[in-house]
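Got a structure here, written out as C-alpha cells. Questions coming.
Up next, subunit A:
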Amino acid sequence: MLTTALILLPVLGALVVAIVPLPRLATAGLALLVALLEVGLWIVAAARFDWDSGGLQLGTTREWVESVGISYSVGLYGFSLWLVGATVIVSAAAIGYAAWVGRERPRAYFALLLFLTGAVVATFAAQDLIVFYVAFEAMLIPLYVLVGVWGGARRQAATMTFVVYTMVGSLLMLASVVAFGVTQGTFSLLESGTSDNLWIFLGFAIAFAVKAPLFPFHGWLPLAYREAPVEVAAVLSAVVSKTAIYGFLRIGLPKFPEPVADLTPLVLVLAAAGLLYGSILAFRSPDLRGIVAYSSMAQMGLITLGVFAANDLGLDGSVLQAVNHALVSASMFLLVGMVEHRCGTGELDALGGMARGRPVLATVLLVAGMIALAVPGSTTFAGEFLIMTGVYGEGWGYAAVVALAIVLAAMYTLRLISAVLHVQPGRAVRRDALDLRPVEVGLVVPLLLCLLVLSAWPALVSQSSFPGDRASAFVEGSSR
Partner candidate 1 sequence: MSGPGVGWYLILSAVVFGTGALGVMLRRSPLIVLLSLELMLNAANLALIAFARQQGDLDGQVFALAVMAVAAAEVAIGLGLIVALARRDLPLDVDQASALKG
Partner candidate 2 sequence: MGDVLVWLIWFLAAGGLLASGAAVVSVSNPFYSALALIANLASLAVLYLLLSAEFLAAAQVLVYAGSVMVMFLFVVAYLGGRADAPWAGGPPLLRTAALVAAIALLVEVVVVLGLAWGDNLSDPAEISAAFGSPGAIGELFLTDHLLAFEITSIVLLVAAVGGVILGTTPRRRGENEHRREA
Partner candidate 3 sequence: MNAAVTGAWVCLLAPLAGALAITLAGERISRRTAGWISTLTTFVAFAGALDAFIRLWARNHGDREVLSTAYTWLAAGDFEVGFQILVDPLSTVMMLVVSGVGGLIVWYSMGYMAGDDEERRYFAYMSLFVFSMLLLVEAGNFLLLLVGWGLVGLASYLLIGFWHERAEAVAAAKKAFVVNAFGDATFALALVLLVWETGTLEYPSVFERVDGLSSTIVTLVALGLLGGAVAKSAQIPLHTWLPDAMEGPTPVSALIHAATMVTAGVYLLVRTSPVFEAAVEIQHLAAILGAVTLVAAGLIALVQWDIKRVIAYSTMSQIGYMFLAAGIGAYGYAIFHLMTHAFFKALLFMSAGVVIHHLHGEQDIRRMGGLRAVLPRTHVAFGVGTLALVGIPPLAGFWSKDGIIASALATGGVLGWSLYLAALVGALLTGMYALRLYFAVWQGPPRETEDEAHTHASGQSEGPLSMLVPVGVLTCLSTIGGLLVVPGLWKPFEHWVEESAEALVHPTVAQDYATSVVAVALGLVGVWLARRAFEHGRQLVTDPTAWRILERKLYVDELYDAVFYRPAAALAVTLRQDVEGPVVERSLDEIGAGTLHAGGELSRAQSGLLRTYAITVAFAVSVLVVVFVAVR
C-alpha cells in the first residue's frame, strides 16, 4: 500500500496544484509541501522496509485485465527503494529551485513537475510490464511540455529531437512489451518466466539505451540538457535516466538471460565507448551545462558497465552509483543554474573568479565537484571502484577504461570548478553578484549532505540493494 501511496501522492498533488487557483507563491508553497510530504513518506517506507530480506515489499497487486494477464502490480526491492529515495529528494530540490526562481504559469509548471515525480516513482515501483510501460510513457509527457514551453531559445528543436528519439524507443518497447506479455501469457514481472527472443530484448534495450542515454543514442542529450529549465535538466539527468537502469535491472537482465549473454560484449563496448566519449567531450565543452551533460552521459555509460558486468560487485556498484549520480548530477545542475542566474551565461570564457567574496558558493561547488570527480573516499569513488572491480570480470580492458575515465573526470571537473571560481573575475561576473542565498543553500546542501552520509557509509546502499545481498542471483532470475 505504501508504494501506491508514494505514487499517488504526487499525482494527486499535481491535480490539486493544477486545479486550485492559488496565487503564485501559494502554488509554489503547496507544491513544495507535497514534495516534502513525499520525502517524508519515503522515510516512512524506508523505516518499514525489511532491509535484511531486501525482497519485494510494501507492494500491491490487483487484477486489472484478467483475460490477458495484466495486473496493477507495484512493489519495491531494495534497489527500487533507493532509486525512489533519490527521486523524491531530487524532485523536492528541483521544485524548491523552481519556486525560488519563479517560473511563469506556476500552476501548470508545478503540477507537471509533481506529475513527473509520480511517474518516475511508478516506473521504479512497477512489477507489471503494462504498469511499467504506462509509467515510462507518462514520464515523458510532462518532460515534453516542460522543455517545450519553459525551455531556452532553442526549446522547439530540443523538444522535437527529444520526442523523436524517445518515441522511437517507446514504440519499440511497446512492441516488445506486447510480444513478451502475449508469449508469456502474463504481463506480471513476478509471474512471467524468461524469454530467449533476441528481438524482444532489443526492443527493450533500445528504449533503455535512448533513455539513459548510451553512446550512439544520445543525440537528444546536448540540446535537451542545454535548453531545458535547469531544474528540469536536473531531474532529467538525475532520475529520469535511471529508469533505464531500473529497466535493465528488473526486466533486461532477469527476463532475457540468453539475449543478454549474447549481447553483453556489444553493450559493454558501447558503454565503455560512451564513458570515454562523454568524458572527452565534457573536457572540451565550452559551457557549464555541456560539461555536466556530457559527464552525465559518461556516468550512465559507467553504470551500464556495472549492470552488464552482472556480478555482485558490478550490480551493487551500479545501484550505488545510480543513486550517487542522481544526487551529484542534480546538485551540479542546480549549481550551474545558480551561477547562470547570477551571470546570465554559462560560457566558461565569460566566468571566473567567483570564489573571492563568495565563500559559500565556493565551498558548495568544491564539495559537489570533488564528489562528482569521485575523489577517493567519496561515495562516487566507492561506486566506481565496485563497478571497476565488477567489470574486470568481463575483461581487463573495461577496468582500464574506467581507470582512464577517472583521470578524465578529474580533468573536466577541475576545469569547471576553476572556470567558475578561480583566477580573475570573467566579463559576465558582476562585482556585486551575490553569494549563495540561504534558500539556495537550503536546496543544494541537503543533496550534498546525503552524499556525504553515503560517503561515510556507502555500504548502506551497496549492501541492501538486492535480496540477501546476492545481486547476481537476483538478475539470474532465481529469486523471482
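Quick note on the criterion: a contact is a pair of C-beta atoms (placed from the backbone, for glycine too) under 8 Å apart; a residue touches a chain by one contact, two chains touch by 3 or more; residues count from 1.
For anyone wondering why these and not others, all candidates are chains of the complex that A comes from, given by their letters.
Note that the structure is a prediction, hence the values are computed from the model and not measured.
Every option in 1, 2 or 3 comes from this complex, but the candidate touching subunit A is 3. For subunit A in complex with candidate 3, the residues that touch the partner chain are 160-161, 164, 216, 218-220, 222-223, 277, 280-281, 283-285, 311-313, 315-317, 353, 355-356, 359, 363, 366, 370, 373, 375-377, 381-382, 385-386, 388-390, 392-393, 399-400, 403-404, 406-407, 410-411, 414-415, 418, 421-424, 457-459, 462-463, 469-472.
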